[in-house]
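Taking it in order: structure first as structure tokens, then the write-up.
One protein chain omitted, others in place.
Coming up: chain A.
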Amino acid sequence: MTAPSTNTAKPATGIPALLKTAFINALIALVLFSLMIGIRTEAGSSGQLTYWTRFGDLASIVAAVFGGSIVIELLRQWIGPTGAEKLVPPAVQSGISFIGRYLAPALLIFTLLVPVIFYNQRYILDLAILVLTYVMLGWGLNVVVGLAGLLDLGYVAFYAVGAYSYGLLATNFGWSFWICLPLAGILAAFWGVLLGFPVLRLRGDYLAIVTLAFGEIIRLVIINWQDLTGGPNGVSGIPRPTFFGIPLDNSDDGLAARLGIEYSPTHRIVFLFYLILALALLTNWATIRLRRLPIGRAWEALREDEVACRALGINTTTTKLTAFATGAMFGGFAGAFFATRQGFISPESFTFQESALVLAIVVLGGMGSQLGVALSALAMIGGFELFRGLEGYRMLVFGMAMVLIMIWRPRGLIGHRAPTVYLTKAKAISSDLVKEGHG
């Protein structure tokens, strides 16, 4: 604005527009924060209202917003999705594609070795189990949201059905984990179909709201059906998993005693780690396999164009129901694992926040991408723990990181789509062409 003649090389949308955007953002911040931060109110000693002003803090916040919006705008222009290719030299690009090809196997090998490397670090093992649980949930939801394009905000309902199925069957009838695991999946899939029927005609926002409500209904039923579920007190004393009938405890017929090694509580953690890894890999294998089968292609076609699907003779009703049921089944497996790991479940664990978190993992990872979902689960759950040292600022840092990723990669970490069948060469399909589905 001050010296436009020196900036003639810049496009018209250069510095003046940048400053204008920053100024508007700062103004909005000023209006918002003038009451939130500028004036502090408190109840005085005798109940009267006392207040004092903090204009210094307000000024610094507004200045931060002004500077921040300039930085974000510059980032958007320089390393945004359109400019990304130009800035990265070819050598680095080929390096990235090399990494891309071997990233998944390398990650898998590393994951397999986690209990060996971190055997003595209980905290890391627990965190790894948590991350893997969310990887599995993300992969399960990916079938519904990423492949079939049906926005499901109530995925935690199936997680809860799985957890309570195992918890109740095990505590009431004493059934073993390995019998209950498939039952939990089947029951969750059944609930998926039940949810599917009424919402089939809904699209977009309406579908999202109904699935959201369904998630809450399941939670409220669990809270209020006290005779069966114990209500808010939850179900406790859920049996720990056994190594195909051999308990992993300190007793004489425990696994450690039978193998003749010294008992350690870490054995159980390591076992749980490999259990959830196996379940997650099963989910991944099944999803990859399903994508290449007619049903998987129909899911993706449904996401792309539902009318065209019907014109080709595809029964969109059953196709949607199978997507719901498949996603729900994996959620049920994860729920059964959650119950056996915790030994205690209560409705507290199945709030909307969990659904939102799993959905965020899928969206951030790139809808439909298995590797992307795994990476984003690692980043979201692991990263959240990483910022624990920041205490109060954790949410702030986390939120900013998400905003930056969404500016940089609006279609998720891995946005492109790999074809399911090819004649000569599989070429990745740009995310610009792939539809997000209608709901």
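To be clear about the criterion, a contact is a pair of C-beta atoms (placed from the backbone, for glycine too) under 8 Å apart; a residue touches a chain by one contact, two chains touch by 3 or more; residues count from 1.
The rule is simple: contacts and distances are computed from a predicted model.
Peer 1: Absent chain per UniProt: "Thiamine pyrimidine synthase", "Ribulose bisphosphate carboxylase small subunit", "Amino acid/amide ABC transporter ATP-binding protein 1, HAAT family" or "Formate hydrogenlyase subunit 5"?
Peer 2: "Amino acid/amide ABC transporter ATP-binding protein 1, HAAT family"
Peer 1: Which of A:S60, A:S264 or A:N315 touches the chain that is not shown?
Peer 2: Once the missing chain is taken into account, the touching residue is A:N315.
Peer 1: Among A:R101, A:R122 or A:K427, which residue is in touch with the absent chain?
Peer 2: A:K427
Peer 1: Thinking of the whole complex, not just what is shown, which of A:R54, A:R240 or A:R297 touches the missing chain?
Peer 2: Candidates A:R54, A:R240 or A:R297; residue touching the omitted chain: A:R297.
Peer 1: Determine and list the chain A residues touching the chain excluded from the picture.
Peer 2: Interface with the chain not displayed, on the chain A side: 286, 289-290, 293-295, 297-298, 300-301, 303-305, 307-316, 322, 417, 419-427, 429-430, 433-435.
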